[in-house]
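One structure is given here, and the rest of the page talks about it.
A single protein chain has been omitted from the complex, and every remaining protein chain is retained in its original position.
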Amino acid sequence: MSSVADYPELSYIRAVNLALDESLQTHPEMIVFGEDVAIPHGPFGATKGLLAKFGDRVFDTPISESAMLGAALGSAMGGMRPVVEIMYADFLFVAMDQIVNQIANSSYVSRGMLKAPLVIRTQQGHTPGACAQHSQSVEALFAHIPGLRVAVPSTPADVYSILKASIALDDPVMVFESRKLYPTKGQVAVGQDDSGIGIARTIQTGDDLTVVTWGTARALVEESVASGAGAGASIEVIDLRWISPWDSSRVLESVSRTGRLLVVHEANTNAGFGAEVVSTVAEELGSRLRASRRIGLLGTPVPSSPALAQAVLPTVARVTSAITELLKD
Amino acid sequence: MSSVADYPELSYIRAVNLALDESLQTHPEMIVFGEDVAIPHGPFGATKGLLAKFGDRVFDTPISESAMLGAALGSAMGGMRPVVEIMYADFLFVAMDQIVNQIANSSYVSRGMLKAPLVIRTQQGHTPGACAQHSQSVEALFAHIPGLRVAVPSTPADVYSILKASIALDDPVMVFESRKLYPTKGQVAVGQDDSGIGIARTIQTGDDLTVVTWGTARALVEESVASGAGAGASIEVIDLRWISPWDSSRVLESVSRTGRLLVVHEANTNAGFGAEVVSTVAEELGSRLRASRRIGLLGTPVPSSPALAQAVLPTVARVTSAITELLKD
Amino acid sequence: MQLSLADHYREMLIIRLVEEQLMVAMTSGLVSGSTHLCIGQEAIPVGACSVLRKDDPLIATYRGHGWALARGVSPVDLMAEVMGRDSALNGGRAGSAYLSAPLNHFYGENSIVGAGVPVALGLAIACQRAGDGRVPLVSIGDGAMNQGNVHESLNMGSVLEIPMILMVENNGYAEMTPSHALTAVPAIARAAAYDIPGFETDGNDPIAVASTVAKAREIALAQSTTVLVEAHTHRLAGHYSGDVQAYRPAGELQEKHESCPLARAEEQLTQDEVTQIRASVVSYIAHEFAAATQIPAPSPEGAFDYVFSS
Partner (left out) sequence: MQLSLADHYREMLIIRLVEEQLMVAMTSGLVSGSTHLCIGQEAIPVGACSVLRKDDPLIATYRGHGWALARGVSPVDLMAEVMGRDSALNGGRAGSAYLSAPLNHFYGENSIVGAGVPVALGLAIACQRAGDGRVPLVSIGDGAMNQGNVHESLNMGSVLEIPMILMVENNGYAEMTPSHALTAVPAIARAAAYDIPGFETDGNDPIAVASTVAKAREIALAQSTTVLVEAHTHRLAGHYSGDVQAYRPAGELQEKHESCPLARAEEQLTQDEVTQIRASVVSYIAHEFAAATQIPAPSPEGAFDYVFSS
């Protein structure tokens, strides 16, 4: 095992690319397809070089997401291990039947005789100027559907290990990457498998407040804390990494110590997955949960203009003031 | 105003039919369409007699839900007031883009210049023998989407008044009816408008425990309470009727008195709308929320066999034991 | 290996009697919920399965009992599944409209109109890459031709050159609405829109179906393409179990009964053959049904297994 210092610095998108590359080597039954993924290397470069290396195991499809996701399910049941790219998570809505009514049911209804070892890779969230139809964070919708596993990795290291573990898994997994994070860099434990399906990561420990976050929102939390939010208090920060299954025991253990919970995600607050986190903790801890709060999109479609988007999306300032308020309770 | 005693007893499905009929009279720009709604009177009879009475304002469409929902949006923006029937809520998934990316955005992105006064009527939930693809309760998914209003009426009176109010509204509304409740009867305040968008109904008042429910699950709660659950304690029961917007102030007022909260819905518990209810209360009341619990589908697709469905869906017994346990805290 | 008409007849009769037995079971309260019977359409699965390889993957709709039986699922297992028992198929999880028999390479029914087609495309991709000559067949109704997913799959099957057979069972209706009111052109006329071969066949004649499907299969493999087959037939029962069929024009059912695939086969067989096959199938199905009623309901403890397979 090489020492951590030896691991390379990779961008998030390059980590995705490497995970696909290594998995294609490990799993001869794996195929990769989607719009513009083969000849054009992927709209964001996730599949760069794979066609040259793996030939027709990597192929382009028409702009037909229903057919693509059905093809993922069918080929998976037929013995392959498809990884399909949906260019923007917003496009999942043209093909949701194949996920909710087909993919999610196949194992259960056949009592495990039909397996669907497939991964739906997509990316989500807002970047400056993107319109309402290209800005959504939709992970909560899929966590509500029995039979799906859902990951929302926030670092190059996590997207690498989560993708590899998801591909190796015999269940359908949806991996929500982040367009905004694609250029960000970090050390990646190349070659090391971290098959912790559903395992969160504790970013920093603390005793006064638990902050739970995932995906792009993690950066807001880190920035807020780094800039001194809740100064003097000791804050525990947990990146869930997976929301289905999710690491409820870690969060419960934490809040049972801190008594205070903040959840921060980019998706709409109302009926978002933050609600699941807070209510699970409330159910388990009762009045030992002294104070809680959720931060997310404030109930509007995401407007394109940065001046407006800033007003409705979560910000470092909103995180900081929530931390301050929660610590008062 | 006629006295309550004079109001007729109608079945839930007949109340739907009457609301459509009266609304077609009130709103000359209203149209009704869907699969088998005109000549065959609707798969469940919701549109019975409307073709004969209103002619081509009621029409059948091919089995093309995306085109149907797009046609709803376009005709609404073009000055009509469409009410479209999606036969089973499970079929929304083949056409979700038109709801999430099109209908939900139109007012916001155009700053109110494009209005979408439309109603999507559908029915949901499990009935004995129905398969996993015809049994889902999916209201939570739509509550998460900014720009949609979502109702889940549980009685003939409510479906009548909610449908009429929704049709009259200049916003898109999704009304989730219940196939299981279609034959159930109740008094309907015909002719009386109850335009309480987002207003819940308190079924019974109490001081020891607040039970929040909606849709088909309401009957489980009523049966549990009627059969003596939590005997000796005083239980408040609230039927939300709407989950977007929802009557959070009523629930908060109630739990601020009772300190205990049970939410019961038929949809999957995980990331269901019950999580929004519990977490909103937890955020607002802090440790004054002494105990809470959610009851819903237990994380599986719904199996067809009654012997199995019974094991995974909410039951009166599960409600009763949750009530007992909560009252211990 | 071509089947004789008598063999086809026997197979069709099994399907017919299973469906009729299920109607009786329904009336007796043994079936929860509604079922979609394929009465009148038996020649299509029987003819098709007689020329498909046993391991060609198969997908059908909610009207799929015939396909399961033609693929070798035993009547007892199928009827038990429909009655919500702990059947050998899906242990009651699937019911009438969503059952599958993976061991028979029957990847299942589908209760979402058209949604089996994209899935079949995926199976076809797997078969093509396995390179062992298997060709999937997916059956849908005529009304399903207007679902977006069918369109997407046919185009994708064409441009990616995927061998697959789409069988369109044109039974005259989509639920309560006659097909012509819903679909601008017959299914077959859409093959050209995807540059794929299309064939029509008499869906009430198992031998015609067999020869068309055999040809379609050959071409799919030889030309590496998706192929469309439209089989003309008629649904001789209601759309679902409780359908009173008030929407039918007077005399239609009677007229259509004349081209019932079983009646037509009976005309060609000798009286003796018919009597003998009938007697044996009637008692076979009666026994199978009796056996099915002996199978217990599934145990609720198992209800949480297999949400995931790992």
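Letters are used for the chains, namely A, B and C, taken in the order the chains are written, and counting of residues starts over at 1 for each.
The rule we apply is simple: contacts are C-beta pairs under 8 Å (C-beta built on N, C-alpha and C of every residue); 3 or more make two chains touch, one makes a residue touch a chain.
Everything numeric in this text was worked out from a predicted model, so none of it was measured.
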{"item": "Option from B:Pro8, B:Gly45 or B:Gly70 whose C-beta touches the chain left out", "value": "B:Gly70"}
{"item": "Hidden-chain contact residue, picked from the options C:Asp86, C:Glu152 or C:Glu288", "value": "C:Glu152"}
{"item": "Candidates B:Arg149, B:Arg241 or B:Arg294 - the one touching the absent chain", "value": "B:Arg149"}
{"item": "Positions on chain A where the hidden chain makes contact", "value": "35-36, 39-40, 43, 60-64, 66, 90-91, 93-94, 127-134, 298-301, 303-308, 310-312"}
{"item": "Touching residues (missing chain, whole complex) on chain C", "value": "146-149, 151-152, 154-156, 158-159, 181-185, 189-190, 192-196"}
{"item": "Sites on chain B contacted by the missing partner chain, in the whole complex", "value": "31, 59, 61-62, 64-80, 82, 97-98, 101-102, 105, 107-116, 146-147, 149, 169-171"}
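As a working rule, only the chains that are shown with their structure count from here on.
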{"item": "Gap in Å, rounded to a whole number, between the CA centres of chain C and chain B", "value": "35"}
{"item": "Geometric centre distance via CA averages, chain C-chain A, whole Å", "value": "40"}
{"item": "Residues within chain C bordering two or more other chains", "value": "91, 93-94, 98, 110-112, 115, 148-149, 307"}
{"item": "Shared interface positions of chain A, touching two or more other chains", "value": "66, 97, 101, 105, 108-109, 146-147"}
